[in-house]
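Have a look at the structure that comes next, please.
Every protein chain except one is present and positioned as in the full complex.
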Amino acid sequence: MLEVRDLHAGYGELAVLHGVDLSVGVGEVVALIGANGAGKTTLLRCVAGLHRPSAGALTFDGAPLAARSAAAIARAGLRLVPSDRRLFPQLTVRENLLLGAHPRRVASADLRRVTALFPRLAERWGQRAGTLSGGEQQMVAVGRALVGRPRLLVLDEPTTGLAPPLAAELYAALASLRTETGITVLVAEQQLPRVLAMAERGIVLERGRVRHRGSSTELADDPAVRRAYLGVG
Amino acid sequence: MAIVLDGSVLGLQLAVLGVGISLVFGLSGVLDLAYGAKVVAAAIVGSLVLAGGGPVLLGVAVTVGLAVVLSLGIDRTVLAPVYRRHGEARVVLSLLVTLAVAFVIDGVLVSRWPHAAFSLAVAGPPVDVLGVRMRGGSLLAAGLGLVALAATFLLLHTTRAGRAIRCVIQDEEGAQLCGIEPARVRTVVVVLSGALAGVVAVAQGLASSVAVADGFDLTILAVVVAVVGGLGRVAGAAVAGVVLGLVHALATATVGASATWVVLLLAAAVTIVLRPEGILGLGGRAPRRHTARWSRRIAGPDRTTDDDAADRAGEGRG
Partner (left out) sequence: MSLLDSAVTGAPLERREGLLRGYLPVVLAVLVLGLVPPLAGGSRYLVSVATLLVVLVTYGVAFNVVFGGTGQLLLCIGALAAVAAYTSALLSGELGWPLAITLPLGVALATTGGAALSWLAVRRRLDTIFVGVVTLTASLVVHNLLLGRRELTGGETGLVVQAGSGTALRDPVLGYYAVLALLAVGLAGHRAIQRSALGWAFRAIRDDAEAAALAGIDVARTKVLAAAVASALAGAAGSLYAHVEGFVSPTTFAFATVDVRVIVAVAFGGLGTLLGPVVGGVVVTLLDEVLRPLGQLRLAVYGAVLLVLFLAVPRGAVPAVGWSWHRATARWRGRGTSPAGGR
């Protein structure tokens, strides 16, 4: 579904990604693992069309993404939920969600699905997004992506800045979403146990290069990965 | 009563000016110092149509049309490199570039038609409004301003294009992630802002006249109104325009014409200092976050690194 081939990217003279390969198949959940500065966000921003890679190929459903704008990529069904969420702070929760399907109207079934997934959003329906807590904002951001009926949901560190119970709640919602709809997900994360519990495969990024790849169980058992990301081993 | 009516006539024009410049700033961080020059250019060309014996409606159409074309033309050519920069660099470069554009427009107008003025005389006797005798032209100007403002609000708040505009104003990247094309939204806004410049030209022509030398003052008024309204906030700019119009009328009546400007400017400065978030306030949001909003929004993707993103994510906490 998503193919990344030999991707190079950077900011000015600073190179961040040095030839990354990655693929996500239909129905898979793939975890992108790495420390701060490993290049996870840059990689996802390239995928979403927000950052122009300096070299390499990106294809979504076999079609190249290079010439397409970020908005066109979003409309094509590849939805990024950035780690800073990028909500519209002055609009209400409801209005933020309605925008997810632009320029279409949002089906009420889609809205119901979001409130079923995140019941607290129903309580905050008419509240401005800027006044929500970090966890609630993250739920709105995920909900806004979902009403666009994405075929590939891309999450960038969805639990950054969230208190542990909220992070657990979010992952529980994502897991139930996954079992209900079989949606394809690419998720960048630093919290290994949580993400590996949901993902089938993982890719470990270190300083802009793929360091390990394998199934979730392989990665969880790999002593190098355990040492680096779990603090044990 | 006369003060209120006079003030409203002027105030509605100021409101349209402020909304026109504020929309573009809110969207892209470009503070258009050529805005007044565009108004004057459109008005002068309209006056040429009238002087050539063209019908009034054609003159009006040419005025508004030219303002739109100028707006789009400038946006597509000289501002293109400005849009490639981000953050404060974009704001500063936009000031310089639009200032230079204003010089070019003013210079051409002054050298070609040094004495031209645009004025739409309205025949007929003065009309009594609430016991005050008003010139027909003033009333028409006020009506035009009101219609233009109402149309802008309806567009922004009831249509899907308007919702897209408001989204891009609040968070350009967030809008992209929802499938909204900022470039297309910008075109709509630039056309709208140009049309409003044309409306100001026509309204000013109805109420009094537009002279070649008026461009600089119009720009300054537009900037002051937009900032008093809270930059980028359309409703704020509209209210600020009307309020400053009333202050102007009140000052003219009480302290005399010569000190009027001083009073008006001081009122504007005090409002900005007391309420930098705009005359309407923010409905509970802290001003600090508001002022940081546009600078963060146009900070742009190409300056973000992974660590930046992680840091910024922290801001949203709590």
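Letters A and B mark the chains as written, and numbering starts fresh at 1 in each.
The criterion applied here is as follows: a contact is a pair of C-beta atoms (placed from the backbone, for glycine too) under 8 Å apart; a residue touches a chain by one contact, two chains touch by 3 or more.
Just so it is clear, the model here is predicted, and its values are computed rather than measured.
For the omitted chain, the shown partners it touches in the full complex are B.
When you scan B:R85, B:R135, B:R160 or B:R184 for touch with the missing chain, the hit is B:R85.
Of the candidate positions B:L48, B:V110 or B:V129, contact with the unshown chain belongs to B:V110.
Across B:V4, B:V69, B:L155 or B:L265, the residue that sits in touch with the chain not pictured is B:L265.
For the chain left out of this panel, the touching residue among B:V49, B:L66, B:A102 or B:V242 is B:A102. For subunit B, the list of residues touching the undisplayed chain reads 31, 78, 81, 85, 88-89, 91-93, 95-97, 99-108, 110-111, 114, 216, 220, 223-224, 227, 231, 258-259, 261-262, 265-266, 268-269, 272-274, 276, 287-288, 291, 295.
In this text, only the chains that are shown with their structure count from here on.
With each centre defined as the average position of its C-alpha atoms, the distance from subunit A to subunit B rounds to 39 Å.
By the touch rule above, subunit B contacts subunit A in their complex via residues 160, 163-164, 166-167, 170-171, 173-183, 283-285, 289, 293, 301-307, 309-310, 312-318. Against subunit B, in their complex, subunit A makes its touches with residues 11, 14, 16, 36-42, 45, 48-51, 69-72, 74-75, 79-91, 95, 99-100, 102-103, 128, 130-131, 133-134, 137, 144-145, 148, 156-157, 160-161.
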